[in-house]
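Right, one structure below, let's go through it.
The complex appears here without one of its protein chains, the remainder shown in place.
Per-chain numbering from 1; labels A and B assigned in written order.
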Amino acid sequence: MADPRFFRRTGPFRLADLADQCGGELATGVDPDAEIVDVAPLSTAGPDEISFFDNLRYKAEVNASKAGACIMQPENTVHAPKTMACVLSQDPYRAFALVAGRFYPDTAPAAGVDASATVSDSAVLGDGSKVCAGAVIGAEAKIGARCQIGANAVIGDAVIVGDDTIIGANAVLSHCAIGARVVIGPGVCVGQPGFGYVIDPGGHHLAVPQLGRVIVEDGVEIGANCAIDRGSGPDTVIGAGTVIDNLVHVAHNVQIGRGCVIAGQSGISGSTRLGDLVVMAGQTGLAGHIKIGSGVQIGGQSGVLSDVPPGLRVMGTPAKPVREFFREVAVLSRLAGKRKRT
Amino acid sequence: MADPRFFRRTGPFRLADLADQCGGELATGVDPDAEIVDVAPLSTAGPDEISFFDNLRYKAEVNASKAGACIMQPENTVHAPKTMACVLSQDPYRAFALVAGRFYPDTAPAAGVDASATVSDSAVLGDGSKVCAGAVIGAEAKIGARCQIGANAVIGDAVIVGDDTIIGANAVLSHCAIGARVVIGPGVCVGQPGFGYVIDPGGHHLAVPQLGRVIVEDGVEIGANCAIDRGSGPDTVIGAGTVIDNLVHVAHNVQIGRGCVIAGQSGISGSTRLGDLVVMAGQTGLAGHIKIGSGVQIGGQSGVLSDVPPGLRVMGTPAKPVREFFREVAVLSRLAGKRKRT
Partner (left out) sequence: MADPRFFRRTGPFRLADLADQCGGELATGVDPDAEIVDVAPLSTAGPDEISFFDNLRYKAEVNASKAGACIMQPENTVHAPKTMACVLSQDPYRAFALVAGRFYPDTAPAAGVDASATVSDSAVLGDGSKVCAGAVIGAEAKIGARCQIGANAVIGDAVIVGDDTIIGANAVLSHCAIGARVVIGPGVCVGQPGFGYVIDPGGHHLAVPQLGRVIVEDGVEIGANCAIDRGSGPDTVIGAGTVIDNLVHVAHNVQIGRGCVIAGQSGISGSTRLGDLVVMAGQTGLAGHIKIGSGVQIGGQSGVLSDVPPGLRVMGTPAKPVREFFREVAVLSRLAGKRKRT
């Protein structure tokens, strides 16, 4: 499936091994020794490939699929062709992701510092870490073990990077502490001063010293070309396991909880706090100094102007409960339709 | 007109040559040998400069203009002063662009690899290509002929770049194949993994291996600081001749047709497909897994949540036909006005 110029495949694997790998079980009668060579979508998979099925919308596809094996929930095996080896899992997509990771494991590049990189004498570099061409690492910076510092990335003085963390090419880090197993995309800027000014009616705005940091906890992933400002005094914090898409803006003093999901081009204004497991769809904006409760889900392009209690699903600008939003959309559409006819 | 520190002007040219260049014809009585030294807007052009006129809003300006020559449609010559040499064209703006390109041609820099660049021994570089200072080109990368790789740009392993393509300074390319005559702006990131996770209610989101590529077809132009993710299995594809403005986000598996125009800060969510010649105004957002028909035009800041049939003009969030959008705007405004009076 994957282009061998970019992705190195391993395997083949016995089907039983793959089931073990992903916490699945072989359906009755399935040959545990069947040899599987790759992952593939239902529509293109062949007899020696494994796919997954977790959405009844695709039941015709699974029925027509030539996939040799397929991960699915036990109750869905009725939709599978007889020749398909079913691997049973309560969470087929997760299981498939694990199997795909088996065929295409992350391969750590050879450790070492490229001759064209500039690493300060006072920087510390953990065992097994790789510093790519043109990267710059400042004084007193501490890079953990098995890290990858991308080409032309810039790590500022005294920045801390935890173990097994990947910093993308051309990323810029300053005034921050990055956890372990973090992935920071290419072009991301972390730790520049926040947008803090004393606004002057005459136009001589005064920049307020931004004396905080950015704390990025373990397991966070940040997409390409994001901008995460450091705090003004307090820190900007991104909680463990939170994942952030491309081109997202996080202002100073923002505190994001654990396991949040923040889609592309969203923006969070200064000093706003998010609980855990908040989901922001694309192009969402949060006003400053507000609190978003844990588990809140925010629809695309919403503008949230005030606090949202935990668990609510909101949409629109100003954001309101999703049901209200769509009721208003419907009411307005009806009213405009009426006006047109009269 | 243009600052000579940044732009090198050629010429002068005979008016007849310029007319040939842009597919125009000289109006009756115009001296084909008149010497033209530069392009300029109507308001500032002098007797040895050429301008264009294609919008009746500016008929007073053309009438008062001192431009020696002016490109316009035949029916508009009545607005020109008698001394103005009219060059007739059905598409004056296009003709002007061609003439401007004649005076200010793209100048290919001298070929060669800057001493500070890092080019893998296994990379292939076509004839006449230039690799600027600090650029990094990975193993097995194939760069075509007459390309320009900007300063500190990073071209990942095995990336393919077609002939006559320009990669901006500090751009980052990986897992992609770029066509011929493509222009990629500074700071653009192409080919990083898409935002694909198995979302876990406990917050332990699992990154799904992203095994696709980005395919950028011939003649595509991409603005500054965009982010184009690679596919999860299928490829992300940008069709031939499509032009993309700054800070645009294109998620994994998106397929964009030919000749689309995508304005600044727009975002396209995962697996959405655009036909040909789609126009997205600024800050537009498209939901994931939808189909936008060929020729669709989407107003600024719209949020498109579902399929749009070919040729429709839509606006708003959720997007609806433009006329309906503005009718709703008017109805709501009237209703709010009424409420206020009572």
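To be clear about the criterion, a residue touches a chain if its C-beta (ideal position, glycine included) is under 8 Å from a C-beta of that chain, and two chains touch if they have at least 3 such contacts.
Computed from a predicted model, the values in this text were never measured in an experiment.
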Considering the whole complex, which of B:G150, B:P234 or B:G270 touches the chain not shown?
B:G150
Touch criterion as defined above, residue of A:H175, A:R258 or A:R273 at the omitted chain
A:H175
Out of A:V37, A:A108, A:A145 or A:V208, which residue would touch the omitted chain in the full complex?
A:V208
Of A:S129, A:Q148, A:T165 or A:Q265, the residue touching the omitted chain is A:Q265
One chain isn't shown here. Among B:G168, B:G196 or B:G270, which residue touches it?
B:G168
Which one touches the absent chain: B:A263, B:A287 or B:V304?
B:A263
Contacts from chain A to the absent chain lie at residues 116, 118, 134, 136, 140, 152, 154, 156-158, 170, 172, 174-175, 187, 189, 192, 195, 197-209, 211-213, 225-227, 229, 233-234, 247, 249, 251, 265, 267, 269, 283, 285, 287, 301, 303, 305, 317-318, 320, 324, 327-328, 330-332, 335
Which residues does chain B use to touch the chain missing from this display?
1-3, 5-7, 39-41, 91, 93-94, 96-98, 100-101, 104, 114, 116, 132-134, 150-152, 168-170, 183, 185-187, 221, 223-225, 240-241, 243, 245-247, 258-259, 261, 263-265, 276-277, 282-283, 300-301, 329, 332-333, 335-336, 339-340
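To be clear about the criterion, only the chains that are shown with their structure count from here on.
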Take the average of all CA coordinates in chain A, do the same for chain B, and state the distance between these two points in whole angstrom.
28
